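Please read through the structure below; I'll follow up with questions.
All protein chains but one are shown in place.
We just call them A and B in the order they show up, numbering each chain from 1.
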Amino acid sequence: MATIAAAPTYAPSTAASNTGMWSWITTVDHKRIAVMYLYTSLFFFMFGGLEAVIIRTQLIAPNGTILNAEIYNQLMTMHGTTMIFLAVMPLSAVFFNFLIPLQIGARDVAFPRLNAFSYWVYLFGGIVITMPIFFALAPNAGWFGYAPLTTPQFSPGVNIDYWVIGLQILGISSLAAGFNFITTIINMRAPGMNLMRMPIFTWMALVTQFLIILAFPAITVALIFLQFDRFFGTQFYAIAAGADPLLWQHLFWIFGHPEVYILVLPAFGLVSEIIPTFSRKPLFGYPVMVYSGILIGFLGFGVWAHHMFAVGMGPIADTMFSMMTLLIAIPTGVKIFNWISTMWGGALRFTTAMLFAIGLVSLFTIGGISGVMHGSPPADLQQTDTYFVVAHFHYVLFGGSIMAIFGGIYLYFPKMFGRLMNETLGKWHFWLYFIGMNLTFFPMHYAGMLGMPRRIYRYDGGQGWELFNLISTIGSYMLVVATAIFVYNFFRSRRSGAIATSDPWGAGTLEWSIPSPAPEYNFAEIPTVRSRYPVWDIKSSEHGAHEIPHGELGEIHMRDHSMDTASTEVEPAPKSAKELGIVLPNNTVMPAIAALSIALSSLGLVLMRNENKTVGVVWSVVSAIMIFVSIYYWMTTPLEDEH
Amino acid sequence: MTPIHRSRQRMTAVALAVLLLTLAACSQEYPNSTFHTNTEFNAAIDHLWNRLMFFGTLVFVLIEGLLIYAVFRYRRRENSPVPKQVHGSATLEILWTAIPALILVFIAVPTVRTIFETQADAAAGSLQVEVIGHQWWWEFRYPELGITTANELYLPVGRTVNFELKTHDVLHSFWIPHLGGKRDLITNRTNYLWFTPDTSMATKVQNGFCAEFCGESHANMKFRVFTVTPEQFESWAAHQASPAVFGATVPAAAPPAAGTAADSAAPAAAAASPAGATPVMLASAGGFTFAEADLPRYARPMTPIPASIRRLPPGMTGDPVRGQEAYQSTSCIGCHAIAGTPFNMANIGPDLTHVGSRTTIGAGLYPNDAEHLAMWIKNSRAMKPGVVMPTLGTNEFDPVTKLKISSGLSDQQVADIVAYLMALK
Partner (left out) sequence: MATTAHAGTVDPHKGHHYTTTGLDNRKIGLWAFLGSECMLFGTLIATYLSYKGKSVAGPRPHEWVCAATNVVSDSPIANCVGQMFTPILDIPVTSASTFVLLMSSLAMVLSHNAVVHKNVPKNTFWERVRGSSKLWLAMTAFLGMAFLAFQTYEFTSFYHEGLKLSTNLFGSSFFTLTGFHGGHVTFGVLWLWTLFAIDVKRGLGPDDATNVDLLALYWHFVDVVWIAIFTLVYLIK
């Protein structure tokens, strides 16, 4: 919790060391949690990518033989589940964690221990859902797991059990983080930072968190029903009891469509930070960007059934959902035009981050256009469940989310680690991604419109799909090479990249006013904010004299010592929190234990159903006790030392 | 070269590449293409698609053009001044809200019209076809004609066909890309889909697919659609409605369904020959069918046979009479029905009354010939992942139970049953 006034010097009761494994397990610092999110989600991103490449290799030619049907279905399901829940969402969480407090001028998030808890729940949930693939028991019903295929009648095995409980655990993580970030953004902004001065990334993060807390309950309930059907014999999706399979579909997509915006709005936010920075111009139409983001969030709740145009909802429902879907294209288009207008008349610098941002604008446009195409129900009857849809959502999620996230990593790497990433390697990474991405996914439009259904582990020759599949697979290999370059660049730069100044890019938002890497307390003194780009008001970038007349953008009163030397290359090491007398939350292991216990208790359910009932019950009870004990200690231990 | 020049060149290159791909997509044979007017249903879709593609291209060119122009025009150079700090423009914002909204109106109006057109009730007098999805095969019934068949549809051109879509188990989706859009088969619900194959589609074969993921063998749930002339359809239907043509023991008890003019020679001949007599091969008398040999390449299954199944000894021939006995005394009758025999109740596997007249087995997975059928009977689970049908061949390894079958059908019995089934034209 932020302290506004400089507190008197104090001596912490526990000497919290900031190195070693234990310090990471017990940390509650949002920046270190962000780093843990970064490593974990990059790992899962590569794991999901590996699954995709195996799939693509199977499909390189007709009658592929490297996978059998069962393993293909597991890989296909896990690729989707991994990329959405374990890669893209947590990659966005990297930036929520790292940036929100820095952008709003806070010392940490509202509930630092809950934040650590979110991370650990994510990690253990990810392990629960991923582990079975090493035993060829992974979930195998597709990432949207349509009932009744997932009911015990048609999926008696353990596969879906892992999927259900894994997603439930991950839901806890997202919801806890949602409450936390909403509170942080609403309640912990620095003085003077009213809503319309808030950096646009934080705005998009706020909208995203509202989407999370309002959309996740729908999938939570849908999964509770499935869980009860599988573990306790309820009849929610049992066809013999007269269940309606559309119940699952409606509940899933009431979550599933906002989820698309949960994945892509943070990306929009990042791009809206990158483009002004490297155009050296403020974001064009800031208020419109805010409103369009909110509007996308609102409309996002009214369009879920456009995933269900083929299920026979009737012409009136089809019309309604179609119109809502077409409407959503307007605020999205507005965003694209505003980005281009931000670049218009600017002084563009093509850093790797900027290239990724421009990549998003160009690729997301394609995804948006194909989105409008299947927003028209009759046309969608030919498109849905084909590779055309696969192409569409990869343009949205790879061309949109992933492009922006990598742009964000290149942009914020110096603020996280104090060093710059190598730009040459970065540009190789970008171009290979850009070309490889188009090679992989553009031909899928053709394959789909030429009749290739999705989720098939093999296809006959002579259907006219061979060329497109071949190109796709070659493209996917390029993506692997590019990712390898990124990983090499990441670790090399981490060790020996150029030392970063506090504002290496000449950016304008608050996080660039503090040293790189960000000190543990973020702001030595909480700043007072007077404009949207406070840093541009008071200093010039080292890449050229960009002095802006005072008053045009407002001004900032910042007494951060680092500002005095901001324009020189060498900055003095920032003082420690102790020297400055800033009270920081104490480290604690309880969130990690609580998270672990939650994962373990759910595994008890799997044991109960598939192995031994008694062992399962005992297992669950023991881990439930662990949950209560850890939360009890968590609740009864003060967050910080008295001061 | 100026940046703008270069950008133009690159744009031309990109446009050329896309054009080439598009041309490639048109010049070759694309048997499952969705760009066609083969039915009035798809003509409506195609019309919408063209409009969507037009506006889509317009927006694409506009946005990418502006973007590329900005990228090259506003590149930061040495001693670039600080750009003018523009914050926005209400006029522009209104403009790029209104113009896309206008475009969307042009899309929305035909969309709504097409929705209501295509989802109206089917015209009276259309051909009724019940489609029942099973993991992983298709059951087709023509209730007015008394026909039950599997994985192969015959549709007369020029007549509206109304599909009544149901599923026996999980969700499936019925899709014939070259005739029209798909519709899901929903458990505990009935869906409808209708269209009229154009008369230009006479005597053609289309591929059909399951488009909704339905479990392990989702990829292997295909079917064939034969669009035929009304005369061919009459001939086919009349024969299909008749009971089994080989060794029918109670032909009198199973008269041809009302309204069909069955080729009476076939059942009569079969009835005249008591069990044990020389079987009458009725291929030519079986009404109109597509011969497997006539199938175009795209409709001919090319799945390789798994190496693990032992083939029948070369030269082994089966006797259909013994085959019928073997069929009726083993577990076959528990799942499959053959009309015209006492074993006509089961509905777990496909109806085999006229199985010999079909071109494929295993839901479009293998060609329907003696070789493939023998392998299928011996070890269907190795032939197609996840099938319910048990492994029957002696010494075959069951991939599900992981056991070797010790007391199954001998090779000779398999050959006999194949001969019997192939005789069911």
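Quick notes on this one:
The rule is simple: contacts are C-beta pairs under 8 Å (C-beta built on N, C-alpha and C of every residue); 3 or more make two chains touch, one makes a residue touch a chain.
None of the values given here were measured: they were computed from a predicted structure.
Hidden chain, full complex: it touches shown chains A.
Touching the missing chain, out of A:I25, A:L50, A:I71 or A:L114, is residue A:L114. Set against the missing chain, the residues A:A147, A:L251, A:I275 or A:M437 yield one that touches it, A:L251.
Residue in contact with the omitted chain (choice from A:G48, A:P90, A:P139 or A:G178): A:G178. Per the touch definition above, the residue from A:F225, A:W253, A:F441 or A:W619 contacting the chain not shown is A:F225. Not every partner is drawn; the one left out touches subunit A at residues 1-4, 110-111, 113-114, 117, 172, 175-176, 178-180, 182-183, 186-189, 191, 193, 213-218, 220-222, 224-225, 228, 232-236, 240-244, 247, 251, 254, 526, 627, 631, 634-636, 638-640, 642.
The working rule: only the chains that are shown with their structure count from here on.
The distance from the centre of subunit A to the centre of subunit B, each centre being the mean of the chain's C-alpha atoms, comes to 39 Å. Remark: subunit A residues 62-63, 68-70, 73, 140-142, 146, 148-149, 154-155, 239, 242-246, 279-282, 284-288, 310-312, 314-315, 318-319, 322-323, 326-327, 329-330, 333-334, 336-338, 340-341, 343-350, 358, 361-362, 365-366, 369-370, 372-373, 376-386, 442-443, 446, 449-464, 467, 544-548, 552-553 touch subunit B in the complex. Partner subunit A is touched in their complex by these residues of subunit B: 21, 24-25, 28-35, 42, 44-45, 48-49, 52-53, 55-56, 59-60, 63-64, 66-67, 70-71, 74-77, 79-89, 92-93, 96-97, 100-101, 104, 107-108, 111-112, 114-116, 118-119, 135, 169-171, 173, 175, 177-178, 180-184, 186-189, 191-192, 207, 209-220, 297-298, 300-304, 385-386.
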